[in-house]
Each structure stands twice: as structure tokens, then as C-alpha cells.
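Missing here: one protein chain of the complex. Every other protein chain is in place.
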Amino acid sequence: MVGRTHGVHAEPITLGLKFALWFAEFQRQGARLAAARQTIAVGKLSGAVGTFAHLPPEVEAKTCARLGLTPAPISTQVIQRDRHAEYFLTLALIGASVEKVALEIRHLQRTEVREAEEFFAAGQKGSSAMPHKRNPVLSENLCGLARLLRANALAALEDVPLWHERDISHSSVERLIAPDSTVLLDFMLTRLTRLLKHLTVYPKNMTKNLNLSHGLIFSQGLLLALIGKGLSRDAAYRLVQRPAMQVWEQGGEFPSLVQKDAEISRHLTPAELAAIFDLERSLRHVDAIFARVFGE
Amino acid sequence: MVGRTHGVHAEPITLGLKFALWFAEFQRQGARLAAARQTIAVGKLSGAVGTFAHLPPEVEAKTCARLGLTPAPISTQVIQRDRHAEYFLTLALIGASVEKVALEIRHLQRTEVREAEEFFAAGQKGSSAMPHKRNPVLSENLCGLARLLRANALAALEDVPLWHERDISHSSVERLIAPDSTVLLDFMLTRLTRLLKHLTVYPKNMTKNLNLSHGLIFSQGLLLALIGKGLSRDAAYRLVQRPAMQVWEQGGEFPSLVQKDAEISRHLTPAELAAIFDLERSLRHVDAIFARVFGE
Amino acid sequence: MVGRTHGVHAEPITLGLKFALWFAEFQRQGARLAAARQTIAVGKLSGAVGTFAHLPPEVEAKTCARLGLTPAPISTQVIQRDRHAEYFLTLALIGASVEKVALEIRHLQRTEVREAEEFFAAGQKGSSAMPHKRNPVLSENLCGLARLLRANALAALEDVPLWHERDISHSSVERLIAPDSTVLLDFMLTRLTRLLKHLTVYPKNMTKNLNLSHGLIFSQGLLLALIGKGLSRDAAYRLVQRPAMQVWEQGGEFPSLVQKDAEISRHLTPAELAAIFDLERSLRHVDAIFARVFGE
Partner (left out) sequence: MVGRTHGVHAEPITLGLKFALWFAEFQRQGARLAAARQTIAVGKLSGAVGTFAHLPPEVEAKTCARLGLTPAPISTQVIQRDRHAEYFLTLALIGASVEKVALEIRHLQRTEVREAEEFFAAGQKGSSAMPHKRNPVLSENLCGLARLLRANALAALEDVPLWHERDISHSSVERLIAPDSTVLLDFMLTRLTRLLKHLTVYPKNMTKNLNLSHGLIFSQGLLLALIGKGLSRDAAYRLVQRPAMQVWEQGGEFPSLVQKDAEISRHLTPAELAAIFDLERSLRHVDAIFARVFGE
């Protein structure tokens, strides 16, 4: 399929690369979540201001052990809220990655692109008003929910600087964001998993879109090959841009325009040009990337 | 051109409607900015805690008059920061509308859509690496800057609750966000104006995209017409969805599939069907909308 | 009572001035809320992409009229979200003013200050662990809730730039923030009103605190009087700072130290000094401020 930067066709990629990118990102998120859960898995029974004035530290130690918690080495009336903030920031960060995947699906499901689609059961209604429509509503929903996680994380950050040995301003915040952010992210991850599991993929449309620019996606290879032959970057750029712009504005196939270009042909043989326009060659390192992400 | 909801083709619109929508939105933003500027156009010379202990109110009145400011009816050591927050929130809100327009241009410039493009001067380089590319980089830049205005507004909101008759915590915030947010929004509006003024529009691609769904964009008209003939919504929906899904999955032209559909033809005459598939009829109220937005 | 800047005693004020300041601020907030409610009191029945393709504008006009709404002059599938963002930003801004008042009460209720206290019914328990405590928990709660309104407003700002003629990403956000932010602010305003209505005020403590700095709160008056006699600001500052620092570090009464200061006495008569240290004179313009805020 075509890779896109700025929403504009760039160079060939594969759908597997997108999945591998997300896999690696969610591995990072998994590690962050594990660390954040560790950070908040602490307890305290150190009294009203943290001095163990009425109960010795041993009681704290035993109680925490029973609950599977580590005693906070030091506390006030409460566990310090930088720990909770780390947790909610992590939820928001994971939410941003969910949004990223959801955003990609929304883009791939655009009518003009239609390389993938959220699963649409036979007999399912899409739009209530427009019977032909299949809308990426689950993905849009996920994008919205990510905004809420972000917002809640911010409130958690404001909870860190409490007065002296504690004030209770953080409590009203946590009563809302603790259930909301955890439940929302759980919902988002479940929805995203199901969405990806049942994603409809349209390889034919991928091929169609890949060819949409009539070979322009190989322009950088041509540019670099010309530079390799000794041309300055500027000179090479001008040589490549001419047929490229012609394709962009008047149509035609970039490879054949290039092959007919007398000036370019002076520098590159037909075999060299064929290699430049070879899709497989563009993707020759994909397996190496997979090995880096998934292990060999 | 085609109107899109959820990124999926819906029903026909015109490009003028998009512009009119933005015009109306920026009129609202203009009014908000004017109001916010009025809100902060106040002055005070009421002393260290707002009591005029050492200078009578008359001095404040005269000084403010010279500066074109209204005296704040009551103040502490400072003008109350709800006023400034209103101003920065307004800047952020205007930024969100700039982002909205910029986002639309980015979508219209996608390779598969290409109904509009940021101006690209002859001889201009697009991507440094890929000579064929024309990227909506100005619009992307505007989307990023809107995030900064949003962020700064938030800091301004946190500045409202100062201690007693003032603390100076707001000052370090304002020294950064005041120049940044005002200069950024000025830059954004200038850039957006120029971008829209020189926007390249591709009517041919609009027509091509309008036809991309082979008439499916008229499905709601068909649905409503069948309901008008006495069918239940569900029955009508099933009748319409059948040829619609056929087009979606196997291709073909929706109008002709519908015209050949025996069951649908039992309810609607050829003339009625022709009216349903008439583009001009879809857009018959556009001038009325323009009159509402721009006056008649 | 003493006015405080930076949490440090500055010059005398009255409690009424604090109330008047809040009154003026909530008048602004009331006007903002009325405006924001007006902004969102619009309706639309313009169809799937805003073109009135299947229903004429007259139906929209009649329906909106029945609902007490103004028809949006132009819309897509939805009312544009800058309107809703204005509303949620306004709720957050009002929340920040609630926080400001609540923060003041928390400060006044500090053990060392104790000039005011949240109402504490006979027989009510304060702290569950420490029977002597009366904590400003309602005010702290209000400070926390203001963070949530701020956070929600941010999500509303992110809802503004939807795709084309709408995407539904805003919906999941609004389903949470619309009930939450409106109910929370309603709760906050009700709680704040009750809290202020029943606020316990300790005038004796105000007087005690006013005298805590042993007259230092009149130092600016002395400074300005010396400048009025022709001294440079720097020279006057040095003259005043000497006895002021002495009070700060060794105790004693500032007025008597000043009266005994030979150098100062060379510039100011005993009568002039008495006027400088006169509390009533400091507050002579308070009624004028009230008249500006409440009308005469």
C-alpha cells in the first residue's frame, strides 16, 4: 500500500508495517502502565500527619503486606499525589495511542481511500438517514474518548500540590476521574481490540491507490540515483520535478515519461531505471523491521 | 461537490457553503474577540490593596481616561484575572476555528481527494526528498499552533484564584502566554487569510469525487420518497439498502439499479425518480442559506 | 481587617471589600453565562449536510420557534461546536471564580488566621480522628471541582475542528462533560451560596491580625509622606525600612519607633504622623468603591 506523509502519497509501505508500529507503541504503553501501577501500589497507615503517632510502622507493614502493597517510605495524611498523577498521565498517554490507531482507521475508511473499514455485519444499518453509508463511528468515538483521558490527566496534575500535610481538594477530583478514566480506557482498549480483529481490509483498493500517482511515489529513488551519478541535489531535483509535475498536472505515467526523458536517460540505464520503479525493491527491508519488532 | 460526514460521502453540497459556514463562525469569533478586548480594557490605580489609601479615585479616573481604559469598579492590588482568562480563552477558541478550516484544507488536499491545494508557486519545492509532493504544510502548522493556544488558555484559567489581595504567581505565566498567544493568533489569522486567498481549487476533481459513489449520495432522497408513499421507514430502508449495497460491493450506477428495481418502481414513477437523482434539486436552498449568512 | 498580598500583610481593607469584589466578579460571570446560553440556544433541521435537501428552511424556522431556539443561520449535519466550546469555557471560567472565593475561605480559616470559618453546627463532627478540628472541607471540595470544569472545557475546545460536514468524535465527549460540567457548576454555586450565607466571621481575630505587624501596615503611607516632603524615593525608602526591619526582627511598635526617629521627625510633624497611622483614614474611600459596585 502507499505510505502517506502530510496526507499525500509518499512511498510504498505495507499494512503490516502499520500494525508493527502500533504493536511496538503498545508494548511501550504496556511497560508504562505496569510501571505506573507499581508506583501507586503503595499503602500507608502512618496516621493523621504521617508520624505514626498512634500506631507503630509495624502495623503499616503487616497491613500493606496483606493487601499486596508496599508501604510508602514516607507519607503525610495521604500518599503523595505525584504517584496518582503519574498513573492518570499514563492512562492519557495510552489513550493518545488508541486515538492514533483510530484516526488511521478513520482515514483508511474515507470514501476516496477505502482501504479498510470497520466491520459491517450483513443486515446492519449504517447511517439512519443514508442507507448507503458505512461510517467509522467506533473509531470516531475512540478519538473523542481520548480527549477525556487527556482532560482528566490534567486535573490529576493539579492535585499534586496539596497544602501542608494534606488538604482534601484532590478527593472530589479523584472520585470522578478515577472511575471514569480507568473504565474509559478499559472500554477503549476492548473496543479497539475488537475493531482491529474484525477490520475489513481492501487489498484491491490499496493497489488502486498505490497506482493513483502513476509512479510518482518512486520519485525519490530517481532523485537519489541521479545524485549517485554525480549530479548536484539541485540539478537532480530539477530533472525529476519536470516529469513529476507533468504527471501531476496533465496525467501520464511517471516511469514512461522518465524513460523517454533524454536528459535523465543520459545518466541512468534502462536497467537502473527499472530497478528504481520496482515495488519489491522498495520493500526489501520490511522483514528486517519485523524481526526488530517481533524478534526473529 | 460532495458533502462528507464521518469522512464518508453523504449528500451534495457546494464549496461556497463551506466558506459561508466559516464566515459565520468567524463573525461569531470577531464578536467574541471584541467583547474580550472590552473586558480587559480596564485600568486601576487603587493602590496596594485596592482601597485608594494614598491616591483618590479621581486620579484613577483621569489616568484611565487618558489611556482609553475604563476604571475597574473594584480591584485589589491587581485587575481580577477572570478578565484575562476570558481573553486567553477567546484566543484559544478562535484558534480552534482556525484549526477547523486548516483541517478541512488538509483533507481536501489528500492525494485521493485533491479538491483543493495550498498555493504552490511555479519553481517551488514541495518535499525536499520527494520532488512530486505538494504538502499542506501551512495548514498542518496551523493545526499545531491551535494546540498551543489551547494550552496557554488553560494556564490563564489557573491564574484566576490568587491569594487574598493578590499573589504574583500569575505574572510568570502572563509574561509568556501574553506575547505568545497574541502573536501566534495574529500569525495564524494572517497565514489563514493568505492561504484561503490563494487556495487552488480543482472543480474537476470535485465532480469526479461527487460521482465516485455512483449516485449513492441520493439514497436518502429515495428513502424519504418511499416513506412519502406510505412505506414504513424500515421497509423503505430495506428497499433502498439492497441496491445501495450492490453498488458499494459490486459497482454499478445506483440510479439505474434503482430504476430497474421492480419493487421500488411500484412506488415511484420514472419522473419522480429523476427528480430524486437531480443534483440541482439537492442544492435548491443554497441561495437561501447564503442570504441568511450574508444578508440579501 | 488586614489586606494581604503574597500572603503577607500589606495595608488595611474591610471584609466588605472582599464581598464586593466577588459580587462584581460574579456579575461578570452572570453576563458571560447569559451570553453563552444565548450562543447555544440555536437549532437546525437542515438535513444531513446542511442543505435542506429534503425539508425546506420553513420547517426549521417553525420547529425552532416552538422550542424557543433561533435557527442557526448555517449548519452542517450539526450545530458548529465553537458554540458549545464557548459554553463549556464559560462554565470553567465561572468555576475558577468559585475556586477563588473558596480559596479565600480556606486561607481565612487557617488556624493562625481564623478570621472566618465554614459554619460548624453544634454537635457536628469535624475531623473523624481529631475532635478539635474544624476543616474547610466544603471550600476544598469546591477547589477540586473547579479543576474538573477546567479539564472538561479543554475537551470541548478539542471538539471544535470536526471533519468536513461532521464527524461524531465530539459526541462521546459531550455525553460526559455536558451533564458533568452543568451539574457540577450548579452544585458548586449552590454550595458556595450556602457557605457564604452561613459563614462564621471572627471580627476579634481580624483586629488581632491587623495589629500583628505592630503598625507596619502603615509603612507605605509614611514612605509617600516623606516623598511628599521632597525626599527622593530611595532616601525615603531607607528611612522607612530601618524602623520597619527593627519591628520585623526585634518586635516593638512601628508608630512609636517612627515617632522617636529623629531623622523622620525632621520631615513630618506629630500630627502628620498621627494621620499616617490612622486606620479610618486608610479606609476613607471604601464607600466610594461600594457605590461604584452596587450603585448609589
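We call the chains A, B and C, going by the order they appear; numbering starts again at 1 in every chain.
FYI, a residue touches a chain if its C-beta (ideal position, glycine included) is under 8 Å from a C-beta of that chain, and two chains touch if they have at least 3 such contacts.
Keep in mind it's a predicted model, so treat the numbers as computed, not measured.
With respect to the full assembly, the chain omitted from this view is in touch with A, B, C. The residue touching the chain not shown here, chosen from C:K133, C:R175, C:K229 or C:R284, is C:K133. When the omitted chain is restored, the residue from C:L45, C:I94, C:V160 or C:A244 that touches it is C:A244.
Contact with the chain that does not appear here is found for just one residue of B:L45, B:L154, B:L226 or B:V286, B:L154.
In the full complex, chain A touches the omitted chain through residues 3-7, 10-13, 17, 20-21, 24-25, 28-29, 32, 35, 39, 46-54, 56-57, 71, 73-77, 80, 82-83, 85-86, 89, 92-93, 96-97, 99-100, 102-104, 107, 143, 146, 150, 153-154, 157-158, 160-168, 220-221, 224, 282-283, 285-286, 288-289, 292-293. As for the chain not pictured, it touches chain B at residues 48, 106, 127, 129-130, 135, 137, 140-141, 143-145, 147-148, 150-152, 154-155, 158-159, 163, 167-173, 176-177, 180. One chain of the complex is left out; on chain C, the residues touching it are 2, 4-11, 106-107, 109-113, 125, 127, 129-137, 140, 154, 158, 209, 212-213, 216-217, 219-220, 223, 237, 240-241, 244-245, 247-248, 254.
Definition applied: only the chains that are shown with their structure count from here on.
When the partners of chain A are compared with those of chain B, the chains appearing in both lists are C. The mean-CA centres of chain A and chain B are about 25 angstrom from one another, to the nearest whole unit. If you average the Cα atoms of chain B and of chain C, the two centres end up 33 Å apart. Remark: chain A and chain C have CA centroids separated by 41 Å (rounded to whole angstrom). Of all residues in chain B, those touching 2 or more other chains are 4-7, 10-11, 107, 154, 158, 220, listed in ascending order.
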